[in-house]
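Provided herewith is a single structure, encoded as structure tokens, for subsequent inquiry.
Note that one protein chain is taken out, while the other chains of the complex remain in position.
Just so it is clear, A, B and C label the chains in written order, and each chain counts residues from 1 on its own.
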Amino acid sequence: MEKMIRTDAFVNEIAALPGGEGVRLCIQCGTCTASCPNADRMEHTPSQLIAMARAGMRDEVLSSDAMWYCLSCYLCTVRCPRGIKQTDLMHALESLAVREGLSHGRTLTPAMYRSFNDFVYSLGSLPEFGFMTWFHLLTNPLRAFRLVPVMLKLLKRGRLSIRARRLTPQGTRQLRAVLDRAESLGGAR
Amino acid sequence: MSFEPKIVGILCNWCSYAGADLAGISRKKFSPNVRVVRVMCSGRVDPTFVLKAFEAGADGVIVCGCHPGECHYAEGNYKAARRIPLLKKMLAQLGIEDERVRLEWVSASEGDRFAAVVDEMTAQIRRLGPFSRNNGGGNG
Amino acid sequence: MERRIGVYICHCGTNISGTVDVEKVTEFARGLDSVVVARDYKYMCSDPGQNLIKEDIKEHGLNRVVVASCSPRMHEPTFRRACQDAGLNQYLFEMANIREHCSWVHEDRAMATEKARALVSAAVRRVYYHEPLETKEVPVNPSVLVVGGGIAGIQAALEVADSEHRVYLVEKEPSIGGHMAQFDKTFPTLDCAACILTPKMTSVGQHPYIQLMTYSEVEDVSGYVGNFKVKIRKKARYIDEGKCTGCGRCQELCPVSVPSEFDCGLGKRKAIYIPSPYAVPNKAVIDPEKCSHLKGLAGGKDVCRLCQTGIEKKGIPGCEADAIDFSQNDEMVEIEVGNIIVATGFQQFDPSVIYQYGYGRYDNVITGLQFERISNASGPTGGEILTADGRRPESIAILHCVGSRDVNYHRYCSRVCCMYSLKYSHLLREKIPEAPVYQMYIDMRCAGSGYEEFYERLQEEGVNFIRGRAGEITNIAETPEEEGKLIVICEDTLIRRKRRIPVDMVILSCALEPRADADQIARIFSLSRKADGFFLEKHPKLDPVATMTDGVFVVGCCQSPKDIPDTVAQASAAASRALAMISKGRVEVEAATAVVDEEHCAGCKICVDLCPYKAISFDEEKKVSRINEAVCKGCGVCVAACPSGAITGRHFTTEQIMAEIEGVLV
Partner (left out) sequence: MKYYTYFPGCSSSEGGAKAYGWSARAISKVLDIELIELDDWNCCGSTPYSSIDELVSFCLSARNLALAEKRGLDLVTPCSSCYVSLNRTNSYLKEYPDIKARVDEALAAGDLEYHGTVRVRHLLDVLVNDIGYGEISSKVKRSLSGLKIAPYYGCQVVRPSPGFDHPEFPQSLDKLIACLGGEPVPFPLKSRCCGGSLIISEEALALDLIRKLLDCALSNGAECLVTVCPLCQTNLDVYQSRVNKRFKTSFNLPILFFTQLMGVAFGLGDEELGLKTCIVPAEEALAKYL
């Protein structure tokens, strides 16, 4: 039997996160899991994450890959019989995991999110196909190669933006100022 | 010595007064600044009661009744709910701050809530400071 | 007259004296205006404590008494009695709550003591203005009105009637029986609902002391406990109940067939119909919305009437009892009763609003009540379990908590669904043993005599219990074996896997919810409703069938979802409460009522509409409002609202309350 010292620390931590308020109300009915398009791919089901959190299994929860499969489709949120904002909770857990350096290796999603953000940070705007190509080259040149036909089509159909939209210099400066301050203020916890 | 607000709490007999009793029975601790006056129904609360309280030296007044739909007299609490805004208009004209008067729903099972409401109200009045008839206000 | 006030401060052991300096408070009380004696004592509510008061009343000629101890909700009656015994009118007494509202909730002794003083001074100032009041008694009319002809109403009616007191049983449907009459078996004993209900229905129909009024609705209630006046609308049935023999030929002749309410839309009935095989009364009724003759009349045309005339060329006669009367109109009946038992029941939650469950989109997703009808021998399939397209289902799923325990619909647990779901499983295992049955539940709630045992039995009978609430039902197959099936998607939370369960039929165990007309009923009978919409009882534990309106009782599922045993118990409870009042013959009515000073009444009528108890009438000659003290509950809404201050709320006069406010602020 696994020895576990019961602790409220983690559930309190989560309950304090925006979106995490509801964790204590969960009745473990599994509606969220049943409604989730990706539950099968997850190492732990959405409802299981809450159960684990309430059992104080901090590291297991934060290093789980589950939340990284969340598509933000919000089905769980609108169906939850206890009104828990499960989708927001998933994002909160992601942020927490990142802050703890626990973000998961098994899926490329965290890496993808990060480079997405780097793009947004530097450009203030996102040329999505440019970003895609760049990301694939970065992570998996093979897939990038497989996407070549797609990219050609995009190019032919005039959908590949060579030149990304830029903010005005002062706009960029302003955005940077805001984001830098935000980062200095720490996450939304 | 720090300012200890005097607050009159006018409670309906069926829900709020019972709620206050429950707070006692469960030994909930809260600030002693609210003194309770019992009426049968929050619908009985006559705006002049509130004015009277300020005249007699209250720093705040809180009226508590049953939750909407749970009034033991069918709908007395709605009457109260409709009166209080009017009252607040009147108070404004007398220069009495809006925040000094409050209407809350407290059911017979909400001892904890009653305690919380009392503490909130007390803190709120502390922030506002003592009510004095001469700071442009009152009915002096 | 000079006020001579006695003040008594209670230690309540150390409950009060532990935090409040009782001696200081007593000392303070002595100094108050008109106080002639002030004492403190260990337990004021004890006999010696009460005797203190009685003796002082005699010795010091006290004419007002204040006790500072616990909540008046606790001991006000005790001390009032003490005063009464010593010859002092009980209303000349006032209580200061220095325990629940002071010693128990504060820690700082100084502050607590100060507050206690304030509360005592308030009580003293208040009692100064108290007036003696006389409680009145009124005679009780021995007849009882029972509203609703389900099992609750039937039980209550029979119990009262068996004691040979007149009962008026009003049912809005054409037959009594309610939901129970639609059920197949009943949990956990599995006796057939009809077998145990129909005998009761029949005896209601035949009981010499019960006047049954079906297809009727209460429209107005006035008066007060012991003496209610009730207006009832008897809807036109278009059938002479005296003549109709219930032979049923008319419904064979009628060409118009529509979905049957009794069979939850699964079966058909005619425009003229007898509601069910065991209807009481066993009389036909015509649905004016559907009957082509009645609709024709509206348009000035005389059509159909086959039920009346029969089909001559085929030699089929029409109604031989000549009971059909198209000229009938609604009639208003007025009755007088002393007590009213409200047993208006519940309605089933409509699951079509939960889109993802597909009710209304998929033919084989049905409600619990629909399953009761399908499984019932008198139902549309003769008791055979069949899908909408007439197949024998190869697998069935039962979903718990549909509309219950869900912030999006009803927060509460409907309490009976776990059990009736088990019952369905049993019926299914019995009738189609080869078909696996799945029950998707959140928690199994089987609290009741023999209930857990029933659960155990169903486990043995091989039901597949899956601990997880269904997320959705789809017909989009992902594997060959899912083709043509309904797939229930849920998490099996015990193995932490998402599962897809293909079935042929899904039964939704729907919530029990307040009837759509509950609001109207509440208004007619001056009832309050709880946050969940069900009727509010006087006390959730100690007075579960009485309401705040004396003489009006609530029983069964209109008060909260409950099973048949609890419903019957409540019905009996209400019946005996009514009988108790009848056998006593008179009731005491509230003395702390409102009274109009006709001199000052401006005749604005504001109070008339405000009164929740219709206690205020308007004297058109003198142009003044008048309050029926027997009806008034003393809530004081009218007092506060009267623009000319012409209404006095006895025992809560403006004077008294103002004095109390001044008092708490010393």
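The rule we apply is simple: a contact is a pair of C-beta atoms (placed from the backbone, for glycine too) under 8 Å apart; a residue touches a chain by one contact, two chains touch by 3 or more.
Being a predicted model, the structure only gives us computed values, none of them experimental.
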- [ ] Please provide the labels of all shown chains that the missing chain touches.
- [x] A, C
- [ ] Over the whole complex, note the residues of chain C touching the chain we left out.
- [x] 355-356, 474, 476
Open item on the list: Counting contacts across the full complex, list the positions on chain A that touch the omitted chain.
Closed with: 18, 37-38, 41, 67-69, 71-75, 77-78, 85, 87, 91-92, 94-95, 98-99, 107-114, 116-117, 120, 123-129, 132, 135-136, 143, 149-150, 153-154, 157-161, 163-165, 167-168, 170-171, 174-175, 177-183, 185-188
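Here, only the chains that are shown with their structure count from here on.
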- [ ] Provide the C-alpha centroid distance between chain B and chain C, rounded to the nearest whole angstrom.
- [x] 32
Open item on the list: Counting only Cα atoms for the centres, state how far chain A is from chain B in Å.
Closed with: 47
- [ ] Could you list the positions in chain A whose residues touch two or more of the other chains?
- [x] none
Task: Multi-partner residues of chain C (at least 2 other chains) - done: none
Open item on the list: Per the contact definition, I'd like the list of chain C residues that touch chain B in the complex.
Closed with: 71-73, 97, 99-102, 104-108, 111-112, 114-115, 118-119, 122, 522, 526-531, 536, 548, 592, 610, 612-613, 633-637, 639-641, 649, 652, 654, 657-658, 660-662, 664-665
Task: Residues of chain A defined as touching chain C within the complex - done: 27-36, 39-40, 44-45, 47-48, 75, 79-83
- [ ] Show which residues of chain C lie in contact with chain A when the two form their complex.
- [x] 356, 401, 405-408, 442-443, 468-472, 489-493, 496-498
